[in-house]
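Before I ask anything, let me first share the structure, which is written out below as structure tokens.
As you look at this complex, bear in mind that one protein chain is not there, while each of the others sits in place.
Let's look at chain A:
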Amino acid sequence: MTAVEQPETPLGHGNMRRKEDARFIRGRGTYVDDVTLPGMLHGAVLRSPYAHARIVSIDTSAAQAHPKVRAVITGETLAGLNLAWMPTLSHDVQAVLATDKVRFQGQEVAFVVAEDRYSARDALELIDVDYEALPPVIDARQALAEDAPVIRDDLEGRTDNHIFDWESGDAAATDDVFASAEVVAAQDMLYPRVHPAPLETCGAVADMDAVTGKLTVWTTTQAPHAHRTIYALVAGLPEHKIRIISPDIGGGFGNKVGIYPGYVCAVVGSIVTGKPVKWVEDRSENLMSTSFARDYHMHGEIAATKDGRILGLRVNVLADHGAFNGTAQPTKFPAGFFGVFTGSYDLEAAHCSVTGVYTNKAPGGVAYACSFRITEAVYLVERLVDVLAFDLGMDPAELRMKNLLRPEQFPYRSKTGWEYDSGDYPTALRAALDLADYPALRAEQALKRERGEQMGIGVAFFTEAVGAGPRKHMDILGLGMADGAELRVHPTGKAVLRLSCQTQGQGHETTFAQIVGEELGISPDDIDVVHGDTDQTPFGLGTYGSRSTPVSGAAAAVVARKVRERARIVASAMLEVSADDLEWEKGRWFVRGDVEAGRTIQEIALAAHSDLELPEGVEGHLDATCVYNPPNLTYPFGAYVCVVDVDADTGQVTVRRFVAVDDCGVRINPMIVEGQVHGGLADGVGMALMQVMAFDEDGNHLGGSFMDYLLPTSMECPSWELGETVTPSPHHPIGAKGIGESATVGSPAAVVNAVVDALRPFGVRHADMPLTPAAVWSAAQGTPLRTDLAIT
């Protein structure tokens, strides 16, 4: 099922080996830490050992005296430049270097610039900071207590740790449904704090040219243009004097969307020293201080009839946002797209409320392929459906099949206001159950249960919402979420496509060439894709939320179609016929009724640059630009089945099989889609079974390195079994939906559902992630374990 056929380069969509590979397999990629500039210095960050403490004093004299140190920057230095605080993507502020107090362990306190990497680290040890410890807020459930310490006393008039309240749906109608429902099942669940942990950490090389006044920053950013605008706002530099270059990125996974203090410090370091400054964080710094994911404490209720018709959902969420609200999401969506929590089901009413609170932890929340909180939304509804199946004694696959939206209901407006574009859910679920041979699995499970062995089968069905988004509703810091594309066909018929999105491994250099190739009949090998350099590419908001294909992919198709129309006019001049008499076949305009009389796109490209006389108003050349403002999101979906074996005596879980049927509409390159799904499924197994950023009562971060923050290796991952259905997006120019985050969104619920299913003989109805051996063993003993806090 997963065998990838490898034909020659297609003239458009289809399996095609990646253009990016040539440099990466030879060690010839260029990641930020590979960049070296003449005279470049190295920066390192001093970090807080406390979760919450007042800074009494900072003595940098010994560090300043280090022979290789060129500058030591503190919050006081930055305050003088009005840069001690910076705006976040959630209209809060975040300390660049702490001035008054520290608010999480690992927070940035000082920045050393030295001649080499090792000396910079040495000098950190020479800085003497006097802290006065304060009681921290670690458990989000205590953040709003009367006597909770106020974390953000920097904000005027702030007397508590409350950030926001947000709600969605119809509360009264939902209460009515619940009041009269035959069955109501409720469950508390935690989606624990995890971290996207890209293998390459965050970093930057900042180069302020004192002569030209131009700042160039090579940096790990998923959104280079947004970064440029934010630097302009933060540093007060004119935007045309800022050039952001996002070179090869060693994975992003949402970790590299926002601006981190280290980047700003590198910029300031370059301004202060007059030399380029490189800053690259360690893994422990990455885990402790950059954008975490999830941390949603959810109380969910599901109402149904006795025979299993789902009627309503009612949800309350407590969201732990850490010490600064740095969550990356569209402005009007403080809880992201959690509003799609009604999932794939036809309900009568639904309502959710989300409250965000400050705690003494690093900022973040939206990251790790969450599509703006859809991981949490899908996990919630898919666990609740299983809880309902548990209470009703129904098969969870049958319960889903009974309640899935039907194809004829699309486009479907959900009870919380989202318009799902297309879907054939029952077909996808049937495909997954067939691929898994579900009845045989249940029979095997029954036999094993008789023998006292624990085997679990987990089913999850999800609907994603990706491709943010319509400018009217979606912006980041006031920047509408439309994306540009520029296409230029050279005289010899080779082309260059310039994009605002930024690959971090998703294969854009290949697939975007395929999109243009499909539209123009030019080989993708003859189309270069340029991205990541704000001086070279059109404005747009970058790559996250699986938005590249929905937004930039649409822009690439539209811009290619504009070029095709220009080519039609040129061809009509070449052939001396009316443009209306021409027809298109891939790569060629020809005269209707006379297939022989035609011109290829390559011939047309040359003519467009020649002395050919063109109709008035037609400028010649073959190029075009486009800004694509999507009319709606795309709604890919999928059906997943996970099979686990659980040793109840040790708590060890083995994922034996994982079947994933995904539908992302038209597949531009199936090989790349499958690779995206494989990676996302590994994320899901990791989150469900081993990943958590835990804290002790003093706010010490207990998952701050790869010794404790566990990522799945080749040994924990099974051989994935993939299937597909194809339900195109009707509003997208090529019918393609996003896919990158689907598997990360859908798979954790499938794994947890499987483990809980395995523990059914022990009466287990729910257990929180991560289902480590200790957590599974405890659940089987009837004493659920909180793995996120060492206090409880």
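Methods note: contacts are C-beta pairs under 8 Å (C-beta built on N, C-alpha and C of every residue); 3 or more make two chains touch, one makes a residue touch a chain; residues count from 1.
The rule is short, and it goes like this: contacts and distances are computed from a predicted model.
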**OP:** Between "Cytochrome bd-I ubiquinol oxidase subunit 1 apoprotein", "(2Fe-2S)-binding protein", "Multicomponent Na+:H+ antiporter subunit D" or "Electron transfer flavoprotein subunit beta", choose the name on the UniProt record of the chain that's been left out.
**Re:** "(2Fe-2S)-binding protein"
Original post:
From the list A:P136, A:G169 or A:P198, which touches the chain that is not on show?
Top reply: A:P198
**OP:** Just name the one of A:R373, A:H678, A:H701 or A:H766 that touches the chain not displayed here.
**Re:** A:H678
Original post:
Which residue, A:Q506, A:S523, A:S552 or A:Q602, contacts the hidden chain when the whole complex is considered?
Top reply: A:Q506
Subject >> chain A residues touching the omitted chain (full complex) >> reply: 2, 4, 6, 17-18, 20-29, 31, 33-34, 116-118, 197-201, 248-251, 253, 282-284, 504-507, 671-672, 674-682, 705-707, 711, 713-715, 717, 719-720
